[in-house]
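Some notes on the structure that comes next.
A protein chain is absent from this complex, but the other protein chains hold their places.
Our next item is chain A:
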Amino acid sequence: MEKLINQFEFGLFFWQVLIFVGLIFLLKKFAWKPILDAVNDREQGIKDALLSAENARKEMENLQADNQRILNEARAERDAMLKEAREMKEKLIADSKNEAQAQGQKMIEQAKAAIESEKNAAMAELKSQVSTLSLSIAEKLLKEELSNKESQTKLVEKMLGDVKLN
């Protein structure tokens, strides 16, 4: 122990503490701080880069999912549109068919009505003509009657015979 204590040298201690403490402060300012900062920055940078790469990957996945979704939507929409169009077409066809039918029916009805009215008119005309004819016959008959009794009778008979034939 005494040998150890004898080894202690104050001058050396003085220089050692001076140099060492000086070294700590100098290195702290000029070396350790920039080195540790740089290392920390770099590590932070690596961490950030990894994180942003992960985020980009996730975003990409989201984007792809979105794309898929939009595509599916578009496909569904297209299908719906096609279906709608088909339905519309069928409906249109059915409608026009119905309308045409209705129109035809109507036209037939009209034609029938027209025919009926024509017939009625013709009938009326015929009636008036018959009446006129009857009148003229009656007139002629009366005239004949007035001139020749016999012939009048014959005429009436003949006429009646015609009428019967008619």
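Methods note: contacts are C-beta pairs under 8 Å (C-beta built on N, C-alpha and C of every residue); 3 or more make two chains touch, one makes a residue touch a chain; residues count from 1.
In this text, contacts and distances are computed from a predicted model.
Student: I want to check something: the complex is missing a chain, and I'd like its UniProt protein name from "ABC-type multidrug transport system, ATPase component", "Iron chelating abc transporter", "ATP synthase subunit a" or "Aldehyde dehydrogenase".
Tutor: The record names the chain that does not appear here as "ATP synthase subunit a".
Student: Touching the hidden chain in the complete assembly: which of A:38, A:56, A:107 or A:122 does that?
Tutor: Residue touching the absent chain, from the options given: A:38.
Student: Please give every residue of chain A in contact with the chain that is not shown.
Tutor: Touch with the absent chain occurs at residues 2, 4, 6-17, 19-24, 26-28, 30-36, 38-39, 41-42, 45.
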